[in-house]
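Note that this is a trimmed complex: some chains were dropped, and none of the rest were shifted.
The chains carry the letters A, B and C, assigned in the order they are written, with residues numbered from 1 in each.
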């Protein structure tokens, strides 16, 4: 029992559901299906609170992926999935099989995958282990996506000590399907045959789901045989064959075998369809000899699918698979009732009510407790920070922070042009792909800020939703759907559970306000090593619709002499900023405030401005604040510089936090004001550029939308010149700044 | 005129080439399955990019045994224009339709970016519409594009003006700095001695619309149309 | 002095490369092929020391860099 990760009270429940003692195989089924990874037993009560409906929702949570209507009879099918634990153990294969898994979720729905994004977290690149994991993960993401021919078009990468023992690898896949072409993972029609197709089943990955549901400790090394090797060629064959076979109409239900393998596919398809399923493991193609039913049912070998086929049309299905050199075999059939029966050469070896494994899995309302340190880390006293650096040296230093630097080193290894749909090159904005055969396009972004969530998980999660949606809007996309990946520590600790609960509450709140239904997601818990958890890290994926794919824009300035306009308010909020972390070594304060109605207004505004062709560039302000945002607008622009003068933000001294009148009076405080103006990370801000008559239209539209618009300067020259309150505080040649920013990660990775 | 795009099971740029030929250039195009033995009366054959058979062994190593390759060989022997793009180029090398071989990129990693390429020869069916030394911006996306031939073969290729494309900078200058993969002599593409079979690592089919970053690759497909038209007119 | 390190996937680890090669060989008419596993090897040229030290050093290199102990095993051989 212990070995199966089943708790005594859960065992009692199994006895009740079974009406008898389970045998070893049955216990194994419960073990994987009731694991955190498969059952969402700790998170389910919280996930239920998320908004999942909307006029565009074609498929909400519960299927292999979600889907939203994008017009023309089509829908966007997308989901995000994590492969954190496997990527720590074997970075290349862990990441590669993670990509393989999420691609299967998409084509299983009948959708052709057209884009991948990845959200990654690693420890500091100063550590050789972090560099090795980063190198392996990026190679693995590319290795799988490149071969199968799905472009990796965007993502985000954050480096922080907090992830050194628990890197995060979250991958989002987006596909397109006809709305009437969606196929579900449910068994239909008693008597219909159940087919298995794809790679043979081996002993790899047995209990992978259970492993992803436990903390790492010294004995993790012994669990290593759980590593799986990806076979992108097999997946390519499966993808093409499955998409082709689904067009015949002979496939009634289909599901991939991911976590918990055959156990999951058989019990979930049965319970979704309200029917039973009987299979004989003898028919399951096996890669190794002497495999037991236990091993066959629990194996997590990659690249395998289970299909329910309409009786009498088997040959149509097998013919397509044969064309692709795949051999589909019948392993069982759909039966009346609701039991999953497993036979071995005709002998019954397991007999379980399938809903006991799925819908009736335990649900925990685990105790939640705000961490004792929570209030303390939110205190931010300027007096405690020491002498602030000059704005120029802070600017120079921030350009060398890998989290801020260009991610070219990574996406240069990803094929992002295959498929001929990629409109925005990676690194330029949210990813934008066109939808062939229509005028439309889709913008996608993945975002999350673990530091903000550590300081305040509720607000941090709202900020993640806002940022992902704002990024999509900055590319001209109207946000229409979202997915989320919840990466947290051990849910059995009340503080972690509190973080999770607060984060989900924040996601729900922000999604409701911004009109973004959540159509699916993934939960990855136990991301901790020896009792130290990662920052709570919800990652949000948002999909936006461009009615006209040609009406999009990127962050880079397009011409000299354009006006530079800041949309939104510059509040100078330093809490949780990259500036504080890098230059003062502090993760503290309140994360930026977020007024959701203002956020909604600015997003609507920017989408309209781009649709009307009024702005030449648009860039969301995030890590590094306005200063880094402005610098990034000059990068990849062919050297178009910028000169701005920003109204100075006055930080209010907070004596309750220990700021003294002396601090306020001293020059200290004045430098902090300047730095807060430049590097504060307030939400709901966008920098745009516009020229001539368009500028007036931009200002007028902003006014009508109730969004503050300030002309802060002009493009031109070959320098980045930033003034605050009339005083020039940053003055750098673009060429120098861009070189440092573009090669930072390369340089770090050159070290051994 | 009609393009045939060969589909190996692991091809992933087959539909891109098909789309460029049919939707962008507006010519007839057909997808031809690798187990077929007939090119459906095509005037031009494209071997597209991808990982024909997973290519875990060597790129293009298994594809050369596909039934369709006999038809492609016969077509090439008759002087028919054949274009191998990326993996298609690798298949042509393995099949012996072009000289040399590919090894891993010199910096090992997969390289994916838009690169400038200088057109060296305009007397092939795929460069006939190019200006001499014209620079084209096209994406590369490969892990094994490091062209190798033994010194004698290399000298012969150069002597017979078989180097059709070289990696260069935007001004058309060729130097190691603008070589993305370590290819000998900065070779990005070559042709056979008869000049009708051309292989290149960059992807012209992915560079046929400005919206996608470059339309420079269009001239390669347009060249095929032009040279066939002039053949027909002769 | 020369040493060779042979690296193979552990027997329990799936080898997609070997599978594809085996399939291809069978299609090419080599019906007798039952299975193929693919491995790699490194030929390391070392500044001459004695064979015992060489073996120890190269074993260390294999452990640290040449093989991935999570999925691979290796064998070191010092050439005379």
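Quick note on the criterion: a residue touches a chain if its C-beta (ideal position, glycine included) is under 8 Å from a C-beta of that chain, and two chains touch if they have at least 3 such contacts.
Only a predicted model underlies this, so the values are computations on that prediction, with no experimental measurement involved.
Chain composition of the entire complex in this structure file, expressed with the shown labels, reads A x1, B x1, C x2.
In the analysis below, only the chains that are shown with their structure count from here on.
Averaging C-alpha coordinates per chain places the centre of chain B 34 Å away from that of chain C. Residue positions 53-54, 56 of chain B each touch two or more of the other chains. Across the assembly, chain A contributes residues 231, 233-234, 325 that each touch 2 or more other chains. Per the touch definition, chain B reaches chain A in the complex via residues 9-13, 15-16, 19-20, 33, 49-51, 53-56, 109-114, 139, 141, 143, 203, 205-206, 208-209, 211-213.
Across the complex, chain B is touched by residues 16-17, 20-21, 24, 27-28, 38 of chain C.
Remark: chain A residues 89-90, 93, 199, 202-204, 224-225, 227-231, 233-234, 287-288, 301-302, 325 touch chain C in the complex.
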